[in-house]
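Notes to accompany the following structure.
Missing here: one protein chain of the complex. Every other protein chain is in place.
Chains here go by letter, A and B, matching the order in which they are written, and residues are numbered from 1 within each.
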Amino acid sequence: MKEFPGDTGLILNEPLLWEKGRRGRCGMSLPRRDVQPSPLPDDLIGEVPDLPELSEVEVVRHYTRLSTWNFGVDTGMYPLGSCTMKYNPKTNEKQAALPGFAGAHPFLPARLAQGALTLMYELELLLAEITGMDAVSLQPAAGAQGELTGMLILHAYHRNSGSPRTKIIVPDTAHGTNPASAALCGFYPVNVRSNEQGILAPEAIAAVMDEDVAGIMITNPNTLGLFEENIRQIAEIIHRKGGLVYCDGANMNAVMGTVHSGDSGIDVQHLNLHKTFSTPHGSGGPGSGPVCVRKDLEPFLPVPRVIRQGDEFALSDDFPFSIGKLHAFYGNFGVLVKAYSYILSMGAELKTASSYAVLNANYVKEKLKDVLHLPYDRPCMHECVFSDRFQKEWKVSTLDMVKRLMDYGFHPPTIYFPLVVPGAIMIEPTETESKEDLDLFIDAIRSIVREAESKPELITEAPKRCRVGRMDETEAARHPCLTG
Amino acid sequence: MKEISEVNLPEDIRYNESHEWARLEGDSVRIGISDYAQDSLGDITYVELPQVGDVFHKGEEFGTVESTKAVSELFMPVGGEVTAVNTDLAEAPELINQDPYAAGWLLVVKPEAPEEMESLLKSEAYREMVGGLE
Partner (left out) sequence: MRYLPHTEEDIEEMLKTVGVANLDDLYAAIPPDCGSKRELRLPPALTEWELDSHMAGLAAKMAASSEYKVFIGAGSYEHYIPESVVQLLARSEFVTAYTPYQPEMSQGTLQAIYEYQTLVARFLGMEAANASMYDGASALAEALLMSIRISRKNTVALARTVHPAYRKVVQTYFSSTNYRVVEVPYLGNGGIDLSVLPAQGDLAAVAVQSPNFFGCVEDLKRIGEAAHEAGALLVVCFSEPLAYGLLKNPGSQGADIVCGEGQSFGIPQSFGGPGLGMFASNMKFVRNMPGRLVGLSKDRNARRGFVLTLATREQHIRREKATSNICTNGSLCALAAAMYLASAGGTGLRELAELNHDKSEYLKFELTRAGVNLPFSAPTFNEFVAEFPAGFASTHERLVKKKIVAGLPLAAFYPELENHYLLCVTETRSKTDMDLLVREVRP
């Protein structure tokens, strides 16, 4: 049998930046001075910044060592549900770093920025094609900002039609950013429960839909990994009372080339380029959250927009119904380059990628459902959700089990989300994991389940092979120390 | 997490369905959260409490209690004006975990309608209610 990725090895120590270095050191080549000093009046000048002084070697060793304490997709499997931790292609990084792109000022005259403007215009068309929507804005800097953009579009649409509305329907399986974005926009979230099959029932929506509801925020496939089969009826119920359907596209990786958002009844949708479109997560960001809309909502999109003028492209603010601006410039262009490169590299294979993602999730589900409790035993999309119900008798929780998974060399899946499944374990393998790696992951989980019964202390004391063990999060919250 | 039978629910006080307790002390009412609540929340990290002089009706939200992973709203078991707030909790929120019915008290109020105490649950009834939640 193959070995698990997790083993023991040399773990390096590394102090904080200000615990090393010495006054007088510098890690940067300071540019040559070719002008005379021109001092400011004394009363404007501040103290020399209180920053540590290190040599280049010290800085390089510092961050090299810190990086060895991390686990990335390049290190191993990262099955975080709803995060789509797929492989981040290296060629994408190269394209974003091209000096023509990386060194470009956003206020260059349009004539000097045709490469970037062409890329943005084409990316909008590609994303419109992939989602089946009509118009796109690349401006939002992340999924949550895309959601806010969507909410602002709903708000503007209703205000414009003379019927401002105050409420928005949010399913109990929604990601926390959904109600938070709605609230930022001044909407009051109306909670609605999923049914026993784990999806939304039209009757439940009809019960809360009225002329004060701006619309619904739906994630499809939802965070249980299930396709919202009733989406068209739900859309009709919303539309009949003048509302709009917003789709959180975080789970788009399941359905590229298979589902047409426009036909499903969706009016506004955001995408996460750092999920579905392979741009790296960067330890927490930056991402990008483009928003796609149906034709009649196009006038509300943020400005500026990329427009075509003959053979050339330019930026235009001339959209009087636009909701305004969310980003200082045009969005996270450096991230857009990576998503564009990915789409051009995959072409129609995007559909294949989605089907492999769904295959992988179903495979893992079938191979683990005898050892982990599966609350919804039906075909899933690109992710599956288990719970820790079977392990309760040995007093082993979801948290304990995933901490032990680290010792085997895997990043934990998403835990305790969605909230509708107590002790939830949400596994999204993505399409870039091979069958061998999936089998190793499955074996690791099965081994942990056996340990839960026979040697629970291995689990409750895990992880043992990381730089640190379980941290005291209580003390960190009671007496926060945020600077050193 | 404790078994329902292990949860401490003194019989000389009353409880409401949102897990606060109320104890009549002369013509004041002292308020806190139950042993079941503190056990469910886990290590308490922060409490947001109102100021002396604030007035709330029965059932109104008067603050929040936080652990590292959750936030719970606090609801008045009886209405009244706040006459004392447990300032020890700012430095030591763990008092609520350690001693929810004494050192971990939250507020003292002058009740606007002392008969509201009667509609609260007695220890036995509250224990039955939380048993049904599991």
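For this structure, a couple of remarks:
Simple rule for what comes next: contacts are C-beta pairs under 8 Å (C-beta built on N, C-alpha and C of every residue); 3 or more make two chains touch, one makes a residue touch a chain.
As the structure is a prediction and not an experimental result, all values here were calculated from the model.
The residue touching the chain not shown here, chosen from A:Arg193, A:Arg240, A:Lys295 or A:Lys325, is A:Lys325.
For chain B, the list of residues touching the undisplayed chain reads 45-46, 66-71.
Keep this in mind: only the chains that are shown with their structure count from here on.
In this assembly, the C-alpha centroid of chain A lies 38 Å from the C-alpha centroid of chain B.
On chain B, the positions that touch chain A within their shared complex are 43, 45-46, 66-69, 93-94. If you check the complex, the residues on chain A that touch chain B are 416, 473-474, 476-478.
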